[in-house]
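Just dropping this structure here.
The complex is shown incomplete by one protein chain, all other protein chains being positioned as in the whole.
And then subunit A:
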Amino acid sequence: MTLTIVSLLPSLQNTNGDAENAAVLAARARWAGLDAAVVPVERRSDLPARVDAIVLGSGDDSSLDAARAALMEFHDDLRTWGTDGVPILAVGTGWELLSWGVERRGGPVVEGLGILPGRAVPRASRMTGDLVVATARFGTLVGFENHARDYVGAEGSPLGRVRAGSGNGRDSGQEGVVMGSVMGTHLHGPVLAKNPAFADALLGIAADRAGLAYQPGERAAVVDGYADAAREAQLAAARVAASAAEPIG
């Protein structure tokens, strides 16, 4: 049996390389001795018979409407996956489109798919830089953020607390939103590679649902050494001491 990771709309939603998280999940599954495949899905007819995890990356603002239209085809599927507990990682505008809506400065609101609570609202200027988040489930998450909007209404179930950077903004001190196994985050790019605990948690859920056991492989230990070094460097750049960044509670 093959673990099937869906990369949703990779042609539109891969601005910062976030769609590559699908390949990260597949690589880690293979290193663990499991069969895994990434299936790029641009339209509903591309959907494989089995879906074990989904990655939806971030796109350009100019393609928000196009991406929404493309996602609408999957509205029912996303609801079903969400209720069934299929892990879904949504990044940047991909996450925003799964929310209640995206408010644009001087433009009409883009109606969201309503899979995740909250909405994206314009911020004074674009936020780019290091983002460090303390989470109870995945430890300290480290990465980059690059977004033109804040996110409100995630207070009930954020991904974690911001240690450096902006995250959801509006003085919430929080980052991301979680609803069951559906997760939205501003952490773009290879967030799952740089935060192996996050990747392994998602893989654990996927494997569990498929009746498989997931235990990180030997190769993962080597590669996670590079991730550790990259995390240390970024924590230092963000002036967050590794110890101070450990989650509290």
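FYI, contacts are C-beta pairs under 8 Å (C-beta built on N, C-alpha and C of every residue); 3 or more make two chains touch, one makes a residue touch a chain; residues count from 1.
Keep this in mind: contacts and distances are computed from a predicted model.
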**OP:** Pick, from "Carbon monoxide dehydrogenase", "FAD-binding protein", "Mur ligase family protein" or "Protein translocase subunit SecE", the protein name that UniProt gives for the chain of this complex that is not shown.
**Re:** "Mur ligase family protein"
Subject >> Among A:Leu8, A:Val162, A:Ala193 or A:Ala206, the residue in touch with the chain that has been omitted >> reply: A:Ala193
Original post:
Where does subunit A touch the missing chain, residue by residue?
Top reply: 14-20, 23-24, 27, 60-62, 126, 128, 143-144, 146, 148, 188-190, 193-194, 222-223, 226-230, 232-233
